[in-house]
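Of the protein chains in this complex, all but one are displayed in their positions.
The first chain written gets the first letter, and so on, giving A, B and C; residue counts start at 1 in each chain.
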Amino acid sequence: MSLDRTPRNERTSMQVAKSTTTFDAVNPGRLARLGSVAMLAALVAGCANDAPQDTWQPAGENAQKIHDLQWPVFLVAGLVGVAVFGVLFYALWRYRDTGQPIPKQIHGRPKLEIGLTILPAVILIFVAVPTVGTLIDLADTDDTDCIINVTGQQWWWEIDYPVQDGCGGISEPIITSGQMVIEVGTNVIVRGTSRDVIHSWWIPRLNGKRDMVPGRVHTNRLQAEAPGIYAGQCTEFCGLSHANMRMEVIAMEHDDFEAWKANQLEAYAAPEPESLAAEGESTFISQCARCHQVNGLENSDGELIIARPDLNVWSGAAPNLTKLMTRNTFAGASFDLLSDVCRPLVWEAPSDLVGERYNEGVSADCLNEVDLREWLRNPPAKKPMYTDPTKLEATNGLPRGMPFLALSEDQIDQLIAYLLERK
Amino acid sequence: MAIIERPADVPAVVVPTPTASTNFGYFRRPVETTGWKSWAFTVDHKKIGIMYGVAAMFFFLVGGLEAGLIRWQLAQADGTILSADKYNQMFTMHATTMVFLFVMPMAAAFANYFIPLQVGARDVAFPRLNALSLWVFIFGGVFLNTSWFLGGAADGGWFMYAPNSSGIFSPSNGVDFWALGLQITGIASLVGAINLIVTVLNMRAPGMSMMRMPIFTWMAFVVQMLLLFAIPVITVALFLLMFQRSYGATFFSVEAGADPLLWQHLFWIFGHPEVYILVLPSFGIISEVLPVFSRKPLFGYPFVVFSGAAIGFVGWGVWAHHMFASGLGPVSVAVFSVATMAIAVPTGVKIINWTLTVWGGKLWFTTAMLFAIGLIVQFTIGGLSGVTHAVAPSDTQQTDTYYIVAHFHYVIFGGAVLGLFAGFYYWWPKVFGKLLSETLGKWNFWLMIIGMNLTFGPMHILGLQGQPRRMYIWTDYRAGEGFFNLGFWNLIASLGTIVLGVGIFMFLVNVWVTHRPGSTTLAAPEDPWDARSLEWMSTSPPKPHNYDRTPIVHDLDEFFHRKYEDVGEGDDHDYVLRASGAEVIAEEERNADAHIHLPAPSYWPIVLAAALPIMAYGVIYNTLLIVAGAAVAVMAMFGWALEPADAEPSDFDPPPPEPATGTELANV
Amino acid sequence: MSDSVISDTVKDAIDIVKDHADDVHDHDVHAGDVADDHGDHGGHHSSLGLSNTKLAMWLFLGSECLLFGGLISTYMLYRNRHSANLGPDQLWDIPFTSASSFVLLTSSLTMVLAVSAATRGDLRRTKIFLTVTALLGGLFVAGQIYEFTTFYREGLGFTTSLFSSSFFTLTGFHGVHVSVGIIMLIALVGMLSKNKVSGDNAETVEMVGLYWHFVDIVWIIIFTLVYLIPA
Partner (left out) sequence: MTETHSPTDDEILAATPHADEKHDNLHGPTDKQFIVIFVVLAVVTSVEVAISYADIGPLFLPVLLLLMVAKFFGVVWYFMHVKFDHQLFGRLFYIGLGLAAGVYVIMLTTFRFFGA
């Protein structure tokens, strides 16, 4: 990789140098030019603790390639702007009405005109060539180490790891939602689609976005240089709760990743009989299990319960809750599962501790009970979803999102106890 | 079958039988020259232009109100001003209103008013069709906005991507209103386009060659060509959408095997030419304004003309740059990426020529001039960010973020809207005979410039910091803390909107101050700016028949050359004032043509236009209404077709007074 | 900087792009004081010496190209998306459609003969040929209705498949265009009889003719792309 990045860097810097010299003739404001470079530098430097979706802070190879392309382009654009404004403002000042006679009626100078037409064309060639180069480069996915499927639906992402040798070996499918866990340094290919409308998968610090279109499979490569939690967001307008359709990618070291996988595939542990959680289990079976799958959950006859979200939700899917408490956000990564106190321990963990802390999951002490309770009490009030039974004619009565279930506070207590053990 | 054998060279001349001019049917022609009837049934391109302008201005305020609500909601994290649902309707209708009901019709207002004047014609080629366009647009716009009161407006965003727009995902009638409403306003644009193209091609005064045409007319002409060919594309898309939603077709249903990208292609094949439809009229306007206030001809007129045409042409080959993240495949993406960059070349030609027009001039910074300069600066910023989108890999980091929102508001607001305001100030005395206040004008300008940069400038930062567009809320968790945090810049953007709104409000104040009853503003001189192009060679406001005698055109900048004489020797060109503008106009008046015939007013355009929303409501609510609307339409069409060519005085209701000035009313 | 440069620039520019103007004039003067096509009195100019209505009609037809182009492309994209036994290969009745194509082509001939008669001022023949054209058009539409009902009986409704929706939409739009043409023809015959045509008879006939031929050429494309080329 580094092999092919080096020459491109050279090319871009050459191109910058070139365009700078071209403008010497026209641009009187040398200072202004320097100023713009300084501003740009400030821009880059200033990004230190900026928004988690900052597109100027690549944290992986793919995003880096884009960044290597984009900053020189921004620079060129900035310089062109400075040149144009320099000339324009100079002229505005120089030729203001100071009582001079009516100017000569000059209609044009074809040679100058043609020259000034060619100049931008030349600049653009210098932009176009690396653009196409990067495009081809980014499209090359031969060295994939790991395949992860994502499926967008209103308004959350399902993430599943199909059985494969990649990702360090997956023996049984892992299905989760909202948060994707990957190993640092591996080339992950996200194969995405959608169950309803178009969504767009975007982890800014790892790569550009890719629309996930129903009926098609589109891919997006991810690779993270360092452990960390990388925020993302659905960026194709997908209806009511588009704003609440977020996701995260958690990159961790090899060992942590292996531990994560092992945990995901652990067998179901039924709650201690008679405990609150056990009551929660039966509430869950009666209220939730028709939509939400919990792997290994059995009914009183000892039969495995298979959720049928396809009969209960328009998109045909609901998040798999088997390991809910191993994630630390829920409902389209819109809300925290971790309380304000515990959240920073994971989210602001030093790079080498991210995986470890993340794998600890959500304990009873750390649970953000407020949001989870509110969610269970009345989901559509917490996050706009299309669940009002009187308005579901078009979808044959099926909601888009999780409906209001009229749970009692007791039931909610039980459910929370039960869910806390899903880790 | 009988074969007709007849020598072809026998000039079998048809004696044009003068059609009977007795009134047809029940209705006689309206004739009022004052009162509402004189507006409702007029076919005068100037009155139609003014009505276009007023209606568009109204929709600007509506669209601006919607924008205000959007910004209010987004001023802080987790805003609570609007629900998610209302917010989605808000930005959809904001964009739809601004694009289809403000900028396009406002450009149509200018085109209607000034194309005939600038080419030296008495009216457009088809005056009744012109009235039809106006009313269809107005009824379409009203129809579209009635959705607010009938179960909610469209909520799919202005590009209304499938399948999110289909009945399942958007079950209210909003999208139906949207599709039908745009269908209706599309008819207005298409009819208008045909009309104005014919006017430009075929109605020019003697001597007015294409290359002597004022530049605004040229740009408006290119725009009409774009409309002519772009409207049918969205018509197809809208029909498919309507069949999908109202008649059970599955053009965008993935379950049925449809490809949702079909919609995207159709929309953007229309949509990209559309953005040049928005901006080229303003390019035309400032290409008139800059020379006048630089006291110099437009630099490189043919370059500006041809670059306009080139923009129009190349604009057809770049639509997929809106789909870089859609999964087109690298080959298509590469092609469209490079094609998009190519558009910067002709656009650059314009920027450069404007700059060189100013260069060496004698600059007079009127409000109109300030707006024109503002356009150059603001549009260039937007254009350059456009080029950064054209770089496809970078665009995958930018698309659907506020960085895009910043781009297009800079090109649209900084390009199209500032240009329109330049036009307001420049041509106000021409249209209304009074100058707007320059003092208020400067307030207007500076507040708008500051406001727009405060509003849209921060959006660059917001977008690059990863704030996606079309989100009814943003969250503190993703806001960051540094200098570039979302909270601060969202707030600035929202506060900026207030400044912007106050700036625009200044314009309304200015109009009020100038025209309020008892206003002390004096009538403007005939030629307040020492202007150059033909339209100023008429009185202000122009007489109903525009020119007292049909002008004969010798030069580009005809009016200038009539005022100034070249007294230089050889290559030295020294111009001295030979006659003032008022004198030139007075000279024309002395040589007025007698017996000028003007097109006669007609009821049919407004009746036919009214039929369309009736049919559209029918599609949504009740098939019977479609039939009723169609009946009205057919009746109107027959009435129209049978309206006699020559309108005799007896045709009118009541018969018009004897023409005193030699102006007769006649039909076209 | 001299004005000669200016005029040179302008002339060059004109040469480079070969503005259509060069069809009309010697110098770049091609404006006219010609009465417009409705024969009124000098109120309007015709800078090209052309008819406004005819220009408008051609512009409209140019615009229609993009309308039908869109519908045809939609069909081309979706023509294979249908259930196993209800696709073009099972449904098309090529001999029948060939016959109706032939009918439409013939109507183009009668239309052109009507125009030719109208230019000669032969009102009687004009009306006859217009009527025949309308009848042939009617025959074509009848054929299309017959075809649609057959398909429908075989199970192909408007919403059956993507293929059916896009097929019916495309041919339906064409059918509506033909029907509108028929109405125009009939109305024109009536107006000619009553001497109610505003403007020049021959030109009005020609306008309807242009529209009619356009509908025919659209069918020429549909016939080949939709019917003859197998899916």
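The criterion applied here is as follows: a residue touches a chain if its C-beta (ideal position, glycine included) is under 8 Å from a C-beta of that chain, and two chains touch if they have at least 3 such contacts.
Here the structure is a predicted model, which means the values were calculated and not measured.
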Of the residues listed, C:142, C:176 or C:229, which one is in contact with the missing chain?
-> C:229
Pick out the residues on chain C that sit against the missing chain.
-> 2-4, 6-8, 20, 23-27, 29-35, 46, 48-51, 54-55, 58-59, 61-66, 68-70, 72-73, 76-77, 94-95, 98, 101-102, 105-106, 108-109, 111-113, 116, 119, 206, 209-210, 213-214, 216-217, 220-221, 223-225, 227-229
Extract the touching residues of chain B with respect to the undisplayed chain.
-> 3-6, 8, 11, 201, 206-207, 225, 228-229, 233, 259, 261, 265-266, 269, 316-317, 320, 327-332, 552-555, 561, 566, 570-571
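The rule we apply is simple: only the chains that are shown with their structure count from here on.
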With chain centres taken as the means of their Cα atoms, state the distance from chain A to chain C in Å.
-> 51
Intercentroid distance (Cα basis), chain B paired with chain A, Å | 39
Distance-wise, how many Å sit between the C-alpha centres of chain B and chain C, to the nearest whole number?
-> 28
Considering chain C alone, which of its residues make contact with at least two other chains?
-> 3, 6, 9-10, 12
Which chain A residues touch at least two other chains?
-> 104-110
Interfacial residue positions of chain B with respect to chain C in the complex | 4, 6, 10, 12-17, 19-20, 120-123, 125-126, 190, 193-195, 197-198, 201-212, 228-233, 235-237, 239-240, 243, 247-251, 256-259, 262, 266, 297, 300-303, 305-306, 309, 550, 553, 556, 566, 570-571, 573, 593, 595-598, 638, 641-646, 666-668
As the complex stands, chain C meets chain B at residues 2-4, 6, 9-10, 12-14, 16-17, 19, 21, 25, 27-33, 36, 38-48, 50, 52, 55-56, 59-60, 62-67, 70-71, 74, 77-78, 81, 113, 116-122, 125, 158-159, 161-162, 165-166, 169, 187, 191, 195-202
Spell out the residues on chain B that touch chain A in their complex, using ranges where they run on.
-> 83-85, 88, 155-157, 161, 163-164, 167-171, 254, 257-261, 294-303, 325-327, 330, 333-334, 337-338, 341-342, 344-345, 348-349, 351-353, 355-356, 358-365, 373, 376-377, 380-381, 384-385, 387-388, 391-401, 463-475, 477-486, 564, 573, 575
